[in-house]
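Of the protein chains in this complex, all but one are displayed in their positions.
Labels run A, B and C following the written order; every chain starts at residue 1.
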Amino acid sequence: MKIDYREYSPNKRIAIIAASELVGHKSCFVGIGIPSDAACLAKLSVEPELNLIYESGAIGALPLSKSYSTGSPSIAHGADMITDSLTVFSDLQAGRIDVGLLSAAQIDKFGNLNSTVIGGYDDPKIRMVGSGGAHDIACLIPNLIILMPHDPRRFVDTVDFATSPGSGRDIKKIREQLNLPEGPSVLITDKAKFIMSDDGWLLHSMLDNFTFAEATEGLPWSLKPPISGPIETDPSIISALAQINY
Amino acid sequence: MKIDYREYSPNKRIAIIAASELVGHKSCFVGIGIPSDAACLAKLSVEPELNLIYESGAIGALPLSKSYSTGSPSIAHGADMITDSLTVFSDLQAGRIDVGLLSAAQIDKFGNLNSTVIGGYDDPKIRMVGSGGAHDIACLIPNLIILMPHDPRRFVDTVDFATSPGSGRDIKKIREQLNLPEGPSVLITDKAKFIMSDDGWLLHSMLDNFTFAEATEGLPWSLKPPISGPIETDPSIISALAQINY
Amino acid sequence: MIDKTSTVQHAIKNNVNAGDTIFIGGFGHLIPFYLSHELIRQKIVDLTICRSGADILFDQLIASEIVKKIIFGYVGNPTVGLSHSFSRAYKKKSIEIEEWTNQSIIMRLHAARMGVSFVPSKILQIGDKPSNIAYLKQITCPYTGHKFSAIPALKPDIALIHAQCADKYGNVQMWGIDGDTIEGALASDKIIVSVEKIISNSKIKESPEKTVIPSHRVSNIIELPWGAYPSYVSGYYSRDDDHYIEYDATSRDEDKLSSYLKNWVHDVRNIKEYKKIIGNTKIKELEEGLCGVKNED
Partner (left out) sequence: MIDKTSTVQHAIKNNVNAGDTIFIGGFGHLIPFYLSHELIRQKIVDLTICRSGADILFDQLIASEIVKKIIFGYVGNPTVGLSHSFSRAYKKKSIEIEEWTNQSIIMRLHAARMGVSFVPSKILQIGDKPSNIAYLKQITCPYTGHKFSAIPALKPDIALIHAQCADKYGNVQMWGIDGDTIEGALASDKIIVSVEKIISNSKIKESPEKTVIPSHRVSNIIELPWGAYPSYVSGYYSRDDDHYIEYDATSRDEDKLSSYLKNWVHDVRNIKEYKKIIGNTKIKELEEGLCGVKNED
């Protein structure tokens, strides 16, 4: 099946690519927004085994309508279990949750994410919402996938504030010493997939019919052509899109 | 009202005396047996505010029939709340529970309690059940009352094994350094009430019509005549006895 | 047993003091709007307010200039955007902050709940977050030699929470999403609870597993139906997402926000008036919009 990805909005394209990445995982720590949408899409298509875990304590829900808060009625509805946040974060720290999805206002070359301030911490241009659970997930989850709309202003060489720690040669060394997992391994935009290397992000693959110029436009990192052919999408993911109302 | 205490079994006499000691307390950490009976009796008479807390996690129950385990159906039945043991022990450690009642196989001059071994730890004459929650309660509860049937074999100068730490000059000093409460302050037998001093137990008062010789018979500690007149019992305690089936 | 029912006025007046550290419950669900608004009406100042993920109730308390400091993991208007009053206060330096993460706030409360002065954690050791907290210390496990951050206990003076029901003695029942609400309440020295409905003690005893706070820990119980609006209560009413969305525009503009606070907080004399301002149409819509989270009451 030939998929015309340009038919879909940028956020849907991110969810489509991310859904494929969730195959083989049993439990997923998700936040509201594109992460939640991507996980729902995966569960409806390529990974029915995936248990969605929200930091509010809801486990096993499949919210098909727009949710504003991780504690929204739509998240509680249809859950197999509602426990407390301590339990969910404890499971995270104990390495009992397989994979996590994060987004942020800024991302840098080594996958550091910023959701705290634009500008200086004490004298910011924009004071944002802060970590929430993002720092915790970035420190603790064994497999971390980052989802970012391709908005060049949000891609920087070094984030103004590293709310959620990244990876790459130096950070990985510190993570090892602290017995923490490796950090972000995959970055998904609405045009391409990137993977983490010792020296930062590498362009892994692009959506069919997107050019290298499009996939890297405005990104401040020096990137080489993709190391792999076009991203392949299981047709069931596309079919499942219809079930999600967002 | 003149009470003829000899009408009641030794265990009931202990519960009668202990009930008076619970006045003014709002929450009581209780174990199965005489402690539970004494707390029920207090709640039915002189201290209706008392919330009984069992280490199984049951709170607010009033078991009027014999219970074998702190997790028995009779403990769950009638509870206002059933939580887990972690919550109850956390409340204990946080100083959120007012008073505790303990019993044991052996007690010594400084209120150390033994429920572990008679004889040496590695080569015991009798291997008993171990601490359970007794050590924890003895370390942490702000007000500790000990209930012991007057069986001289169980009263010793120094316990074979200090499962639950006592009080008195030396132990209190260590407790202070560790930010722990003072330890046992009252000991109740079926004949008398004792209070803790720097030098160990003092005979505080006796049940009406019991002699000094009876109250101290076989106790290995050097004890002086009681420092107070006969124990007074609120008649409501005696009336409430009829409601408890044990 | 003591009857602990009270009015919102008395409960706040008798239990909260200027300068107190207050844990405010509700994680998307069960946010104690009406109960906490009383802090504004009574102008109880110099407060430190804390929780993991904070939403527009924090924004309103900050805008009302009764908050000296916030201790938080997140403060915003979920999905919609920023907490504009917080941003303004932060830039004006009229508010102190202690900025953690959701997990670390929960672990801070958990340490207090367990009666210890710290717990070890793997978080807050890398990135720029540890530098947010100047006094943050590390600790080494005496068994494994592994390094952990030492998460210090956070023991609030008082917790304000909203729940589905309670008896008059203070046995509180709650279901649906909790987040860190129970943890924060049990960590605090005093607890005030507003509920949708006061029920009998015998009803409580029918399902003791639903009880999350025992009576002896609770200072006051107040029946405040719709007291969690515009957040929601499982089994009673749904979340007013529109209110949250509109609040974004309102709170960007200080004048608009003043009118909002006058209308929704200062001029509201009792919970019936609060319900009146919400309006019958909205009430009907939210009662019907429960998304299947059924009323187990």
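We adopt the following convention: contacts are C-beta pairs under 8 Å (C-beta built on N, C-alpha and C of every residue); 3 or more make two chains touch, one makes a residue touch a chain.
Only a predicted model underlies this, so the values are computations on that prediction, with no experimental measurement involved.
Chemist: Which of the chains on display does the removed chain touch in the whole complex?
Modeler: A, B, C
Chemist: Touch as defined at the start, partner being the missing chain; which of B:S20, B:S45, B:T70 or B:T233 qualifies?
Modeler: B:T70
Chemist: Among B:L44, B:L62 or B:I82, which residue is in touch with the absent chain?
Modeler: Of the candidates B:L44, B:L62 or B:I82, B:I82 is in touch with the missing chain.
Chemist: Thinking of the whole complex, not just what is shown, which of A:P10, A:G60, A:P149 or A:P230 touches the missing chain?
Modeler: In the complete complex, the chain left out is touched by residue A:G60.
Chemist: Would you indicate which residue among C:I66, C:V80, C:I95 or C:I139 is in contact with the undisplayed chain?
Modeler: Within the whole complex, the residue contacting the unshown chain is C:I139.
Chemist: Tell me, which residues in chain A touch the chain that this view leaves out?
Modeler: Residues 26-27, 48-49, 51, 53, 58-60, 76, 78-83, 87, 90-96, 140 of chain A touch the chain that is not shown.
Chemist: Considering the entire assembly, which residues of chain B contact the chain that has been omitted?
Modeler: Residues of chain B in contact with the hidden chain: 32-33, 55-58, 67-78, 82-86, 89, 92-93, 112, 116, 121, 124, 126-136, 138-140, 161-166, 171, 174-175, 177-180.
Chemist: Hey, which chain C residues sit against the chain that's not shown?
Modeler: Touch with the absent chain occurs at residues 114-122, 135, 137-139, 141-144, 146, 148, 150, 152, 175-176, 206-207, 209-210, 294, 296.
Criterion: only the chains that are shown with their structure count from here on.
Chemist: Go through the assembly and pull out the chains touching chain A as well as chain B.
Modeler: Chains in contact with chain A as well as chain B: C.
Chemist: Counting C-beta pairs in contact, which comes out ahead: B-C or A-C?
Modeler: A-C
Chemist: State, to the nearest whole Å, the distance from the C-alpha centre of chain A to the C-alpha centre of chain B.
Modeler: The mean C-alpha positions of chain A and chain B differ by 57 Å.
Chemist: If you average the CA atoms of chain B and of chain C, how far apart do the two points sit, in angstrom?
Modeler: 39
Chemist: When you check chain C against every other chain, which residues touch at least two of them?
Modeler: none
Chemist: Return the residues of chain A touching two or more other chains; collapse runs of consecutive numbers into ranges.
Modeler: In chain A, no residue touches two or more other chains.
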